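Encoded as C-alpha cells, here's the structure I'll be asking about.
In this view, the complex is presented without one of its protein chains, the others remaining in place.
Order as written gives the chain letters A, B and C; numbering starts at 1 within each chain.
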Amino acid sequence: MTTGYVFHPEYLWHDTGTSAGLLPANPAAGIPPAAHIENPEAKRRVHELIHASGLLGELMIIEPRRATVAELLRVHTEAHVQHLKAQSDLRAGGDAGDGFSPVGHGSYDIARLAAGGLIELVTAAAHGDITNGYALVRPPGHHATAEAGMGFCLFNSIAVAARHAQAELGLARIAVVDFDAHHGNGTQAIFYDDPSVLTISLHQAGCFPPDSGWTHENGTGDGAGYALNVPLPPGSGHPAYLSAMHQVVLPALNRFAPDLILLAAGFDANVWDPLARQMLTAASYREITRLLVDAADRLCHGRLVAAHEGGYNPWYVPYCALAFLEELAGTTTHVTDPLAAAVAGYAAEPLTPQQQAAVGEAAQLISRLGAAVTAS
Amino acid sequence: MTTGYVFHPEYLWHDTGTSAGLLPANPAAGIPPAAHIENPEAKRRVHELIHASGLLGELMIIEPRRATVAELLRVHTEAHVQHLKAQSDLRAGGDAGDGFSPVGHGSYDIARLAAGGLIELVTAAAHGDITNGYALVRPPGHHATAEAGMGFCLFNSIAVAARHAQAELGLARIAVVDFDAHHGNGTQAIFYDDPSVLTISLHQAGCFPPDSGWTHENGTGDGAGYALNVPLPPGSGHPAYLSAMHQVVLPALNRFAPDLILLAAGFDANVWDPLARQMLTAASYREITRLLVDAADRLCHGRLVAAHEGGYNPWYVPYCALAFLEELAGTTTHVTDPLAAAVAGYAAEPLTPQQQAAVGEAAQLISRLGAAVTAS
Amino acid sequence: MTTGYVFHPEYLWHDTGTSAGLLPANPAAGIPPAAHIENPEAKRRVHELIHASGLLGELMIIEPRRATVAELLRVHTEAHVQHLKAQSDLRAGGDAGDGFSPVGHGSYDIARLAAGGLIELVTAAAHGDITNGYALVRPPGHHATAEAGMGFCLFNSIAVAARHAQAELGLARIAVVDFDAHHGNGTQAIFYDDPSVLTISLHQAGCFPPDSGWTHENGTGDGAGYALNVPLPPGSGHPAYLSAMHQVVLPALNRFAPDLILLAAGFDANVWDPLARQMLTAASYREITRLLVDAADRLCHGRLVAAHEGGYNPWYVPYCALAFLEELAGTTTHVTDPLAAAVAGYAAEPLTPQQQAAVGEAAQLISRLGAAVTAS
Partner (left out) sequence: MTTGYVFHPEYLWHDTGTSAGLLPANPAAGIPPAAHIENPEAKRRVHELIHASGLLGELMIIEPRRATVAELLRVHTEAHVQHLKAQSDLRAGGDAGDGFSPVGHGSYDIARLAAGGLIELVTAAAHGDITNGYALVRPPGHHATAEAGMGFCLFNSIAVAARHAQAELGLARIAVVDFDAHHGNGTQAIFYDDPSVLTISLHQAGCFPPDSGWTHENGTGDGAGYALNVPLPPGSGHPAYLSAMHQVVLPALNRFAPDLILLAAGFDANVWDPLARQMLTAASYREITRLLVDAADRLCHGRLVAAHEGGYNPWYVPYCALAFLEELAGTTTHVTDPLAAAVAGYAAEPLTPQQQAAVGEAAQLISRLGAAVTAS
C-alpha cells in the first residue's frame, strides 16, 4: 500500500490579508487589523509535523500542477473563473463572492494549484501508483459552488477532481465524504441532481452556511437520495461522529459502491477549534479514518483521496491531521497526541438523545439510495 | 454612576512563553514552539477597543498597585507565595503548579499587580468613588487555590480582593459570580466552608478542571449551601445562560443579599473561543451584565467589581468585553458587534432538555442558602 | 515645565497589510505575504514602555482630533487629499502614491488623526499649556509632499502643523529638525521656497529617497539657504551625529531664531534598525534631544514639538524613544537601555574623515541663512 502526498509552499502563500478573524479590518467600526482566521499557520505546522515525525519519508510525494481552465470549467461557470482571476490580479486582491473569502494577489493561480494537486492525486490513485492520498492544500474548496466562492473557498477542488476522474480516469461512481465541521454545501449543490456522485456531509447543525445542511436536503431529480446530511448538534464529539459513521456513512457507502471515495478532510470539528463547537480528538480522527480506509479497501481498491479543508487551531490540528494520515498510510510514528490526556474525559461522554435523533433521521434516508448495479 | 477601570501594560507583559497552545514546546515529542494560548493579544485588543471606542473617556481610571504579601496571605499559603516568587525569579520562569500555568520571569510581581489592582477597585467601590468597575488583568486567577496555581492562574485575585473587602472595608457578605467557561474551582475551594462568601459558577460541564464543578459541590461545614455550580453541557448558548441567570444566579443573590458582588469575568464562553464549546455572543454578555448590574443596584448600592479571567479568541473577545463594560457603565459606544449577524441563528436555538436539567438541578439548591439576616 | 503626549489606538490600527517587508506580496514572483515593515509593533511597544515606566504619569495627555480638510489643504493639493480618501475607502485599501506606501481601509481618517494630533500639540504649546510635546503617531509624514504620499507617509503632519501654527497661533518662524535616518524630502519640498520655515535634515546619504538630501539642496527663491541637509555616510553613529548637531543644527537654529521647533523624530538611525545603516543608541538620542531642548529653551520658550516618524526595530526603538521623551520631560525613569553595554564599543569610534567632510560641507551653508530680524 502506498499513500500519496501533495504539498507546495504556494499553498501557504495564499494571502488572506489582515482581516480581523473573519471580517476585513475597519478601524472606524472598531475592527482593527489582525490575521485572518484562515491563515497558513495550522497548515504549515501540519506539514512540518508530517516531515519531522518521519511520516513524510513513508509517503510518495506527488507534485501538484495548476488545474487548467478547461478542468475548472467542468465544475465552475466561466463567470466565476474570470471573476477569481480578476480579483486575483488586483494588487491588493479581492473577495471570492461572499465578503468572507479573501482572494489574495495571485490566489487564482494558487487555487488552481490546489485543484490541480488533487487531480494529480486522483490520477495517481486511478493508475495504481498510490492506494490513497492526502493533498494538504490551501485555499479550501468545499463551500465553493459552481457560480461563486464562499466561506474561504475559491474553487471546489474536490468537485473538479471528481469530474476529472469521471471524464478522464474511468471512475464513474464517486462518493464524497465531508467531515469538516461545516456543511459541504458547495459540493452538495454541484452534484445535487447527479446520481453518479454521492455526497455525505457530517457537520455542526446550523453553523455555516446559515440554514444549510439539513437532513431534508437529499438531492433532486435523478440525484434524489444522493445527497446525505447529518447535522449534529453543537457540542457533539466522538460518540456522535462514530454513530454517524456506523449508521449513515458506512451503510451509504456500502450501498452506493463507489469507484473512488473523495474526502473533504476538514479538521475543524476538533475539540479546540475556534470556528465550530464540536469535540473530536486526534483519536477520533484516527478511528473515523480507519473506518473509511476499510470501506475504500472493501469497495474500491482502497482509493481514498483526501483534500484538506478547514481546521483553525494551530496547536491541535497538526495532531488530528497526523493521526489521520498515519491511518491512511497504515502506520504510526513516535508522535502521539500530547493533549490526549487533557481531553480524555470529553470523549467518554455518551451520546445524547438529540445527537441520536440527528443520526437516526439521516439513517432513514439511506434506503432512498439506489443500490449500485455495478461495482468497480 | 461611575465605573472604574484598572489596566496596566505589565498585565500584557506577563510572559507565558513559547508553549504550543497549552503545552511547553518539546520538539522531540513533535511539539514545536508557538504562542501560549493565554497570551496578551486578546486583552491588548480589549484595551485598545475600550480606548478607541471612546468608552475609556467615560471611565474613572484607577491605578493598580502590587498586593502586599500580607494581603496575599489572607488567601494563599506562605509556601505558594514563596513558590511563585522563586519560579518568577528564575531567568526563564517556571510553572505555578500544574504544568499548564507558566510563570514568566517577573510574573510574581505582575500577579501581585493584578491582585492589587482588584483591591484598589474594590476599595474605590467601598468608598463610593466608583459604583462598579472592571480590572482588565493578567494573569487570571479563578483556578488558583490557596495552595497552588492552576489553569494559567497564579494568585486568586478575586479571593484576595474579597478578603481585603471583609478585613478592611467593612463589606461582610460577598457573592462571587463566575461566568468564565471553566469552573471557578479555586475560588470555590478557598471559600468552601465559609458562609460569608457565596460562590456561583456557570461553566461548561466536565471541561476544566476535569471532574470539577458539579452541582453536588455545594459547600461544606458552615459553608454548606454557599457554593453553587451550574455545569452546562457543551454547546450551551444564550438561552441556557439566561435560564441559569434567572433560575439560579439572581434568586441566589437575592436570598444571599451580598454587600459586594465580585465577578469572575471570563469571556471564553463566547461562540468562537478555542478553549470551550459554549455559544455566547456579545449580546449575551450585555444581557447577563445588565441583570448583574440590576442585582447589584438592588442589593448592594451597585457595587459590582469584575476581574478579567479567560477569553482566548483575539478577534471576538473584544466585542464581548466591550458590550459588558458598556453595560457596566450604563452607556453605549458607536462600536457594535460586527459579527452579530454571523451568529444570529445560533442564539435563537431553544433550551435543550439537558440544559434545562442542569439549570433545574442547581436551582433546587438555592433553598439551602440561609436567608440573609442583615442586608447591607 | 510640562510635556504633552498625544497617542491613540487608531494610530496602531493604520493597516499596512501583508506586504513582504517593503513590497506587496506576490507569490508568483516569489514574494510571500508577511508583515509590512511599517507595522504597529515598535510603536505599540514605545507606548507601553512610556506607560509601564511611569513616565506617562508625568506627561499631560493631549487628545488628538482629525485634521479638517481645510487644514490639510494648507499643505496638500486637493487631488492628493481626494486620492487618499478614495484609496482609503477601498475595502482592501490602496497606496498613497509610490507603490511603497500602503493605505489601509480607513487610513485616511487615521492620517487625519495623526496630523490633527500634532495640531493639538502645537496649539497646547502655543497657549502655554505645555512647554514641549511628543505625538506618537502613525502613519508617518516626512516623506509626503504636497502632491503625493511616499515612503510609508500619507499626509505630512509636521507641515500641516507648521502651517497651522503660522496661520492660527501667531508663530511666524518655524524650524523643522529631522533626525530620521532618511531624508525629510517631503517637508523640504513643501517649504523649499519659503524663508519662514527652516528645514534641517540629518540622514544617511543616498538611502531614501534615492538621490535626495544632498547638501546642495539648499532652498530656492526666497527660501534660498533655508533648507539644510547633512547626508552622513552609511555607518555613521554618535560622533557624526553630535558633530552635525554642534556644527550645523545648533548654529543654524541660533541664527534662524525660530518661534517654534518641530522635530521629525524618526528613530531609525538606531544601531539595530533594518531600514538604515546608522549607529545611534538610546544615549545618542538622549544627548541630541538635550541639545534641542536647550536650544528651544534659549530660542523659543522651550517650544519643541515632535512627531514620531520612522523606527523599525521593535525591541530597540522603545529605549531610544523613552530616552528622548525623558529628556523632553526633563526626568528619568527606572528603565535604562538594557542594550547599552552591547553597543558600548560602537559609540566610541571616532569621526571618520568622510563623516567630517559631510558635516563640514553643510556647516558652510549656515551663513546663507539670513540672520533673524525678530526673535520671538
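Here is the rule we use: a contact is a pair of C-beta atoms (placed from the backbone, for glycine too) under 8 Å apart; a residue touches a chain by one contact, two chains touch by 3 or more.
As the structure is a computational prediction, the values presented were derived from the model and not from experiment.
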Touching the absent chain when the full complex is considered, from B:I110, B:L171, B:A240 or B:A363: B:I110
Among C:M60, C:A224 or C:L339, the residue in touch with the chain that has been omitted: C:L339
Chain C residues touching the omitted chain (full complex): 20-23, 26-27, 29-32, 34, 37, 45, 48-49, 52-53, 206-207, 210-211, 233-237, 271-275, 277-279, 313-316, 318-319, 322, 333-335, 338-339, 342, 344-346, 349, 352-354
Absent-chain interface as seen on chain A, which is shown: 8-10, 12-13, 44, 48-49, 51-52
Residues in chain B touching the chain absent from view: 9-10, 12-15, 17-18, 24-28, 32-33, 90-95, 104-107, 109-110
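Keep this in mind: only the chains that are shown with their structure count from here on.
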Magnitude of the superposing rotation for chain A and chain B (Cα, nearest 5°): 180
Approximate Å spacing (C-alpha centroids) for the pair chain A, chain C: 51
Centre-of-Cα separation between chain B and chain A, whole angstrom: 37
Euclidean distance of C-alpha centroids - chain B vs chain C, Å: 43
Touching two or more other chains - residues of chain B: 48-49, 52
